[in-house]
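Pasting in a structure now, in structure tokens, and then I'll have a few things to ask.
The complex is shown incomplete by one protein chain, all other protein chains being positioned as in the whole.
And then chain A:
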Amino acid sequence: METPEVKKSHWPSPIWLVPLLSLIVAAWLLYDQLLQRDVQIEISFESGSGIKSGVELRYRGVPVGSVDEIVLSEDLKTVIVHASLNRDAEKLARENSKFWIVEPELGIAGARNLDTLVSGKYIAVEPGDGEPEKEFSGLETPPDQQPDLGLKITLVANQLGSLKKGRHIYYRDLQVGTIGESVLSEGSRFVEIQAIIKPEYSKLVRTNSVFWNSSGLTVDVGLFKGAEVQASSLENLLRGGISFATPPEPGPLAEEGRRFPLNRQADDEWQEWAPIMKWRESN
């Protein structure tokens, strides 16, 4: 009687591929989910209106993350936005990074961020330069309207007029600064307007500079010369702003906190002043 030949394979049964494959896929899944997880950050805002979970975080217009959850702070004074930042955008979360809510701005002088009317608000990011960080305090206004840096001077005026916070300061119709908070003077006789000149233009302000409210429209009607209409840029006319000029013999640099009177309108002469001031040179 023939006996069947028994062959022993040196290889393990191919069914062992199942656990092997499982091991590879499960390990990849773990790696992908745990190590590649989005970076969690916390941003505190004074108000979270229009922000809900799922709202995007954008940098240069490109989505880099989204809001997970919004909670109130312990003292109910701020809202804390928990957001996750995509792994590849991790570098955006570092010290001095700026976060602000972008919302539509409509005004007679122009409209901004109209896309947010349709797509809803979003949170914009501006990367900082420090160490990686997880907790941030958000800005209430975009950084370009954020009058933090620069030469701070005080303008004293009889009336505030339309010089609201965030309006611009012009030198030769070029924006060189921003108007900050306004307060009444001690005796309530004047309004004190804080003006912030961008650091790069601070050398243009001298002790003998003159400031005037350039928001108005000056109409001068005379019998023989006809009507003369004077206004700076149309935007300025509509939104209100402050212009300044420095006499042909510029005085020493204006120091921080210096007070200047704010004239209601410009003298013709001021507009022609054209002193040479090297604003670009560094200290």
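Here is the rule we use: a contact is a pair of C-beta atoms (placed from the backbone, for glycine too) under 8 Å apart; a residue touches a chain by one contact, two chains touch by 3 or more; residues count from 1.
One rule holds for everything that comes next: contacts and distances are computed from a predicted model.
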Choosing from "Serine/threonine-protein kinase RsbW", "YtkA-like", "Nucleoside ABC transporter membrane protein" or "Paraquat-inducible protein", the absent chain's UniProt record names it "Paraquat-inducible protein"
Touch with the missing chain holds, among A:P12, A:G226 or A:P252, for A:P12
Where chain A meets the chain that is not shown, the residues are 8, 12-13, 15-16, 18-19, 21-23, 26, 29-30, 33-34, 52-54, 68-70
